[in-house]
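Contents: one structure, followed by commentary.
Left out: one protein chain. Kept in place: all the others.
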Amino acid sequence: MITAERKPLEELIEYVRPYKRVLLVGCNECVTVCAAGGRKEVGLLASGLHMALLKSGVTIEIREHTLERQCDPEYVEELVPMTDGVDAIISMACGCGVQEVARRFKGKPVFPAVNTKFMGASERQGVWAERCQGCGDCLLGRTGGVCPIARCAKQLMNGPCGGSTGGHCEIGDDVDCAWALIWDRLKELGQEERFVEIMPAKDWRPGGGSGPRKIIREDLAE
Amino acid sequence: MDNFEPVIVAFCCHYCAYTAADMAGSQRLSYPPNVKIIRVPCSSKVDALHIVKAFEKGADGVYVAGCLEGDCHFKNGNSRAARLVEHVQKYMDEIGIESERLEMVMMSAGMGYRFAQKATEITEKIRKLGPSPIHAAIGRQERDVCIMTE
Partner (left out) sequence: MKTDSRLEKILAAGHLAVTSECGPPRGAQPDKVREKGRYLHGIVDAVNVTDNQTAMVRMSSLAASVLLKQEGLNPLYQLVTRDRNRLAMQADILGAYSLGIDTMLCLSGDHTKFGDHPMAMNVHDIDSIQLIQMVKKMRDEGLFQGGAEIKGAPKMFIGAAANPFADPFELRVLRLAKKIAAGADFIQTQCIFNVEKFEKWMEGVCARGLHKQCYILAGVTPIKSVGAARYMKTKVPGMDVPQEIVDRMASVPKEKQPEEGIAICVETIQRLKKVEGVAGFHIMAIDWEEKVKEIVERAGLLPRPQV
């Protein structure tokens, strides 16, 4: 899923300060899972903003709503009746959602309430770690299911480098050496010969090297 | 606000803190009426939103009362609650409310005296701190409305 973290309240207060009535929109998918922008977080943020502004004598009306997701125009359309009389919209969705809301409501300033971070998975409750960088040409079948692009700090494809120590990356003890993980997996799978094969220089075009990407499904698109 | 009477909300877990409150009552141990008790099945059932909304509605102080370390009926609800309280204190700093207005308290079911003692202690602490900035701001707003309608 896409992970995100709420922006510092200070920054958000400055976004909304000029306005009398704002719509705060949450998203029920990724940002709900990482407790950054779901229904609950919308409630918390609305309350926090209201109080922070009240302290300086500013009253603001904050409308709260959470969509199933913000990256599909059909769902974003549901906001239309709620935007009546609203001066600005704050979206707690990832960057994808914020942009879709901005695209639909061109006349209203739209602000992001979270910093979108990475595509990752949950390691345990409350901890999410980066797993995928969308390189567009997945090689997980060759590396025992561990991605060297997302999980190696130098995205080496023929690792490990000389800084790998005790299974950790040279950048810190809290980061696994992806190639140590890959080697362990390949051993478990009896696929050590995959390690010896040299992975040639990657074509980065599927990974964004040739500009912003799009998928068009001819069977689904009109 | 010369005769400031703090409004304190106490989220008390059914198994320990609430029972202790009950015991304080039956032992005729008095504690300030400022403390409004809300019973929850476990201190970890208290959500950040409950605490934040309490302050938004004008509470001057809030505390979450759970079982003693290691004694939680649900294993580790009390430690989760303690972690949550710390997290909300940081949010309060961001908002601009003194984080001392929120506290995590632990006690066993038989500690009626501790319940009363803590309730008194916290009420006095909040009395000294004065009304929460939100309570004060709400007060100002209401006065402004009164002035406008005169």
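First chain written, first letter: the chains are A and B, and each begins at residue 1.
Just so it is clear, contacts are C-beta pairs under 8 Å (C-beta built on N, C-alpha and C of every residue); 3 or more make two chains touch, one makes a residue touch a chain.
Given the structure is predicted, the values throughout are model-derived calculations rather than measurements.
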Which displayed chains the hidden chain touches across the whole complex: A
Option touching the unshown chain, where A:81, A:126, A:162 or A:211 are the choices: A:162
Omitted-chain contact residue, chosen from A:80, A:121, A:171 or A:189: A:171
Touch residues of subunit A, complete complex, unshown partner: 153-167, 170-171, 177, 179-180, 183, 195-196, 198-202, 204
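We take it that only the chains that are shown with their structure count from here on.
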Interface residues, subunit A side, partner subunit B - complex: 8-10, 40, 43-44, 47-48, 50-52, 54-55, 57, 59
Of subunit B, residues touching subunit A in the complex: 47-49, 52-53, 55-56, 91, 94-97, 133-134, 137-138, 140-141
